[in-house]
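Provided herewith is a single structure, encoded as structure tokens, for subsequent inquiry.
And now, subunit A:
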Amino acid sequence: MVDLKELTQAVGELDEEKVTGILKEFLKTDPNEEDVQKVVNACQQGMGIVGELFEKNEYFVGDLIYAGELLNGAIDLLKPVLGSANSEKVGKIVLGTVSGDLHDIGKNIFKSMAEAAGFEVYDLGVDQPASAFIEKVKEVKAEIVGMSGVLTLSIESMKNVVDELKENGMRDSVKVIIGGNPVNKDVCEFVGADDFTINAASGVKICQQWVK
Partner candidate 1 sequence: MEYNVAKYPEGYEKVKNEELNFLPDDEDIRESFMTELLQWLIQW
Partner candidate 2 sequence: MNTEELRKERIQLFKDAIRMEKKPKRIPYFGNLWSWKIIDAGYKLSEALFDYEIMQKVLRHVFENYKIDVLYETGWRNPVQVTSILGNEEYIINDDANSINIKDQCFMEAEEYDELIKNPKKFLWEKVVPRKNKLLREENNSGHFRKFLQKYGEFGEFMGKSSKIMQEEYGLPEFADPMAAFDHWGNGYELLFNILRGIKGLSIDIRRDPEKVSAAIEALDETFVKPRFERGKKLPKGSNKEYCVDMNPVMLGHTILSPKQFEKFYWPHLKRISDFAESHDKLVYIFAEGESSRFYEFFQEFPKGHFAIHTEQDDIFELKKRVPNIAVAGGMKSTLLGKGTPQECVDYAKKLIDELGSDGGYIFSENKMISYEQDCKAENLKAVSEFVSQYYL
């Protein structure tokens, strides 16, 4: 078995070479499902460190993007042995870039960090109308709705989603978080969201507090 602490630390330090090295050694040992799960958890804890360092202003947006890439690479390596090993999910998030906006980089970073934190993320994609959010929330019984946008026009679209949630009587059963370049406290109030974030790391932290 590999040194899980070392692995967590290597992910936290964004040391891609080391992470890959450890994982390749691990794969050679023909690991069982339980060990694979431990290794996945260690990687996810590493992402938690990345998030903390971001909050401390030691990492910046580029580092988060790189971390997402690093984690995806790690999961890809583990895929052959991952099997049906399903870790327990801490909550369900319906995520999408709202109507009128085609940007998805921020959304994708959030997605990989939220998944690393144990959430099941249903990613609707970009330019999604309110109805797509509503339907998905109903279908999967999500606890959280995450809306992303880069353009200021996305603010109006975010508000539409919240309004539709209200009209469908669903507003009280979900938490709503908005993220992206144009959001701030004022925008959050206008939209009627529960919280906002301009970075994926603290966005995930907010979600974690909601499902505690």
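Per the selection procedure, all candidates are chains of the complex that A comes from, given by their letters.
The definition used in the following text is that a contact is a pair of C-beta atoms (placed from the backbone, for glycine too) under 8 Å apart; a residue touches a chain by one contact, two chains touch by 3 or more; residues count from 1.
Keep in mind it's a predicted model, so treat the numbers as computed, not measured.
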Using the touch rule from the top, find which candidate among 1 or 2 meets subunit A in this complex. 2
Help me check something: in the complex, which residues belonging to subunit A touch candidate 2? 14, 16, 57-63, 65-66, 69, 99-105, 151-153, 155-156, 181-182, 184, 186-187, 190
